[in-house]
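Every protein chain except one is present and positioned as in the full complex.
Right, chain A next:
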Amino acid sequence: MAAELHVELVAADRSVWSGEATLVVARTTSGDIGVMPGHQPLLGVLESGPITIRTSDGGTVVAAVHGGFISFADNKLSLLAEIAELADEIDIARAERALERAKADTDAAAERRAEVRLVAAAGSR
């Protein structure tokens, strides 16, 4: 059996996803980072961006997170985010509308959030 790490993706008000994975790619403030089993203990600040989790059964889970932390120790990876959504939970039409609105209001933060959602949703298909 290939080496695995346990992943917990938690938002402030709920647990979004948890399970075994072989690779997790997340975006930190200093760039994308990939974590595989046996990585050195790590604590990083996440940027708004998509997170890709390659599960141990070969599947891929994509989620959009907005701010938060990544922490890895003892083969356990925790992704803490204030807001986290799995790609299949994202309502594309709504995200597109939000993007339009954010562009119209020149709200950079909202625009970024909507973009991240769309990227995550597109990445899982």
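Structural remarks
We take it that contacts are C-beta pairs under 8 Å (C-beta built on N, C-alpha and C of every residue); 3 or more make two chains touch, one makes a residue touch a chain; residues count from 1.
Just so it is clear, contacts and distances are computed from a predicted model.
A chain of this complex does not appear here, and its UniProt-recorded name among "C-type cytochrome", "ABC transporter substrate-binding protein", "ATP synthase gamma chain" or "RagB/SusD family nutrient uptake outer membrane protein" is "ATP synthase gamma chain". Not every partner is drawn; the one left out touches chain A at residues 8, 10-15, 28-30, 33, 40-45, 68-71, 73-74, 78, 80, 82.
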